[in-house]
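Here the complex is missing a single protein chain, while all its other protein chains stay put.
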């Protein structure tokens, strides 16, 4: 029987069971301990196609280094302005044509549902590398994997999520992912950037609590997940200035938390995590970014190899 | 004796005999059936340099995936705005410098004759990936290869070519390519976009007929080759609107054609082929794009390997 991710599209984290995620996490750990020669056989001669209609250096490099680390290559359209997009080529044609050249596709697109649509027309498996405001499944997989590696479990944890909960696509995917586990969720944001919780369907939210301030809740948390607050989300710039100064993490806030609290962030950050935190043991966001390579390598390897 | 394409520049389709093209087509078919391991030995450790002064995602990805599929790598300048072009580096210096780094070059340039000039100064073979308005030889090779694969022959066919015949560089190369075979040509375009037939020299045009409407000629055709009509070619936008609506392919037009008619398009398309056609058996433009990888892989392999 092939592995449960073989040939699968990765459109939404909702499509993956706990058992799927366990397979993925175990493979990521297995791969990270593999000798390079063996590891580089997993995608030898295989090609990843990147179709990025939105800029993202980090996600792009993470996928490229992941594919390279298992012996494969990458090609892609990563700057819409130099591509046929300028000539009015439609998304459908681009996906079909590129899927004819490669073994697996990673797609990033500003439009909601673009990745699901691409998966429906592509000859090859499609990985959603971020589409619209709501889905970024490989980021959520990575977030969970980092928690799992650091805490040894996900069930039973209390997870605080702070910042822009309304417009950050990583948050929606993360909440769907966490909902597969028995976790307590603490949402910390200004009222303007509160979660559109009606957007999250089929989830038990009974253990979720909304907070205005991090200090109310810091002492309970096992995990603190921080996201950027973007100026452009506020109609009134003075509102932004007010809010901006209240949603950040520094050393003195962390002193009020558990000693084994871990701080995560999808990066890039601006100043919502102060540089002083980088040196503290709670800071796990750089580790998180680094694990992205092995997590995505595991995902690609599972998609490409029936037996793994 | 080395194969007839070994070390050759590919500047114009006119430089290639029927016998050269047969070698190329047979190699493309041979390569497409090769086990990956064997195939990836054909350019192992070799490097393709892409110098693209015009945007083109499809042609670029086609070359990159072709080179990768035979075991080689690609590097390139594909966004003029990030390159030394900004510093006023001249084309000559760029070609000489990059040809010192790679084994073969693919060049795309808006200026007529740029590829021919590059070939004259480069240390390494140069492939014209589109220059000026008149030449795109690998596209023409691919067009012919697709016809050959689908029809089993080229001699004896009636080929309709519809759309912008005046400014489309693929058309000029295609007509030169077809002129090597015994074909009947039907040209279908608005008067404003009629072929500059004085631009095509040394070709017998006795079997060519000009048409204004596709319906006049559809029943005769074995192959219908469609190109985009670009708005910017018309001095008067109302003229464009008038013309635009008349030169497209849909299911009902195809019903008037032979049952084994095939429809080709160099892509990207806008709406000159209606989406409904994609599902019909006549639609071969996605296959055509896909064959581009193996055709270009064969071309690169022949240029790089004396015995193949």
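Read from first to last, the chains carry the letters A and B; within each, the first residue is number 1.
FYI, a residue touches a chain if its C-beta (ideal position, glycine included) is under 8 Å from a C-beta of that chain, and two chains touch if they have at least 3 such contacts.
Small disclaimer: the values here were computed from a predicted structure and weren't measured.
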- Note on the structure: Given A:129, A:289 or A:304, the residue that touches the chain left out of view is A:289
- Note on the structure: Missing-chain contact among A:169, A:269 or A:284 belongs to A:269
- Task: For the chain that got dropped from the picture, name the residues of subunit A it touches.
- Result: 36-37, 40, 55-58, 61-62, 64-65, 68-69, 71, 73-74, 78-79, 228, 267-270, 275, 286, 289-290, 293
- Query: Which residues does subunit B use to touch the chain missing from this display?
  - Reply: 45, 47, 49, 73, 75-77, 79, 81-90, 92-94, 96-98, 100-102
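Keep this in mind: only the chains that are shown with their structure count from here on.
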- Query: Any idea how many Å lie between the Cα centroids of subunit A and subunit B?
  - Reply: 40
